[in-house]
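Following: one structure in structure tokens, then a few remarks.
Missing here: one protein chain of the complex. Every other protein chain is in place.
Right after this comes chain A.
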Amino acid sequence: MTTPTRRRSAAVRLGLMALPLAFFALFFAYPVAAITGRGLKEDGQWQLGRVGDVLTDPAIGHVLWFTTWQAAASTALTLLVALPGAYVFARLDFPGKGVLRAVVTVPFVLPTVVAGSAFLALLGRGGLLDQLWGVRLDTTVWAILLAHVFFNYAVVVRTVGGLWAQLDPRQEEAARVLGASRLRAWRTVTLPALTPAVASAALMVFLFTFTSFGVVQILGGPRYATLEVEIYQQTAQLLDLPTAAVLTLVQFAAVGVLLAVHARTVRRSEATLRLVDPAHTAHRPRGAAQWALLCGVLGTALLLVVVPLAVLVQRSLDGPGGDALAFYRALGSAESGGGTFTVAPLEAVGNSLEYALAATAVALLVGGLAAAALTRRAGRLARGFDALLMLPLGTSAVTVGFGFLIALDEPPLDLRSSWLLVPLAQALVGVPFVVRTMLPVLRAVDARLREAAAVLGASPLRVWREVDLPLVGRAVAVAAGFAFAVSLGEFGATVFIARPDSPTLPVAVARLLARPGESTYGQAMALSTVLMLVCAAALLVLERVRVRVRTDGGSEW
């Protein structure tokens, strides 16, 4: 009866997918294919024998095994530590919550090199633990795992907590009245509702740790290397492009399998949820258990997130001759870093903000359209599209950055001299965050609310604008925050494509770190501190915006 309608909605979905698809084809598939092709082709001939050679190498097998198990262990550990945190941030009210939420997000945007150094300062030789108790962890895998938890704590807290805050507490109360214990009610009612968000978060953490680069590079020493580190070494140090290409393909395949598993889990568990205003679900802690939980979470956040950051700040203030601001003053002049820069390192702040804003806009546009297309789950095509959007997270940033350089340098797509190149690469990593944050919320919007709007005369586009968008306003804000943060901290790709005279903050930090010497190390710490503050300030602004949207977003949007 309504076949034309059905055909039209399919057309609308394709229309929504068109831009994201074009974006990914041009700025992801094409550069990655170009660099992989260059590695595997010799004199116009495919050299597929290389694949076998590389894969049977026991050293590569060892790298693959380590990459997988450390990612699994890091994911499990992160969930264990961060799920109570997600609960506390979603359901308990305490002073300073907004600030703390921003603080735990800071590690996420720190350049991995800086965080690696901070953990080294904490756990390594002459580090805080060494000084206090003579404990050193830098030669063990624990340093890597802890640094991974440090990085990904916010992923779980934000993704899971965002949904948790909007779950109707009365669902759990209903289960309690029906005779379920507190734990049982949580396990049987809340946990299943949270499963899609937990699965999403776990997938993201696994992908990040699977492709972990800076942390493993610094804390792993010669004993531990992930695929990404191996690709970097093959590309940048050994100039062995064929091996790097094979490894890129291996990483691709592994990520593909992972995404397929994820799609299965989520499809089985995603249900329509009752969402309520998060302002009404949080309450002050009640009873000893909740106070203990709150203190536990605050203590963990302090030890895990605040202490390494504090060590970082302390080192930045440890200027020569007790001059606390010496390193910061040095950042203002182009002569700092022993001639590494043609401009003052502090100018990187402006560059970083501009790039990150542009990247956020691109990521919101592309990711928002993609999420809208995926809301009405339909068919294999949509699922394939969903998986495609996640691929950049699992692809070596080194490969992407290098690919940009060799693929986008000739007409009609000569972007070498365009400042847009950097935001485009950064947006690539931002899009998956936007999609993953918005999709669970969009899918959980009651379909009958959309029907009510349609009966009242709203066209499908209007329904999206009037019903979906206001309800997901919060998710959009969270998504924007994520996209902004990852853009700000993106390093692997940006380091290849940012112009020498306009470095971003992480690139500037890395350049300072690459120079030996006490003073450049201190300046690197100072610039990292600046990056940290910029990020925290941006996230705080976002928290404010979100609150305002919630209170006067009454009748019009």
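The criterion applied here is as follows: a contact is a pair of C-beta atoms (placed from the backbone, for glycine too) under 8 Å apart; a residue touches a chain by one contact, two chains touch by 3 or more; residues count from 1.
Keep this in mind: contacts and distances are computed from a predicted model.
K.L.:
Assign the chain not included in the display its UniProt protein name, restricting the answer to "Phosphonate C-P lyase system protein PhnL", "Fumarylacetoacetase-like C-terminal domain-containing protein", "Probable tRNA sulfurtransferase" or "ABC-type quaternary amine transporter".
P.N.:
Per the UniProt record, that chain is "ABC-type quaternary amine transporter".
K.L.:
Which residue from A:A34, A:A73, A:A344 or A:A454 sits in contact with the chain not drawn here?
P.N.:
A:A454
K.L.:
For the chain that's not shown, point to the residue among A:R284, A:R329, A:R462 or A:R499 touching it.
P.N.:
In the complete complex, the chain left out is touched by residue A:R462.
K.L.:
Go through chain A and note every residue touching the omitted chain.
P.N.:
1-5, 8, 276-277, 446, 448-449, 451-460, 462-463, 466-467, 470-471, 553-556
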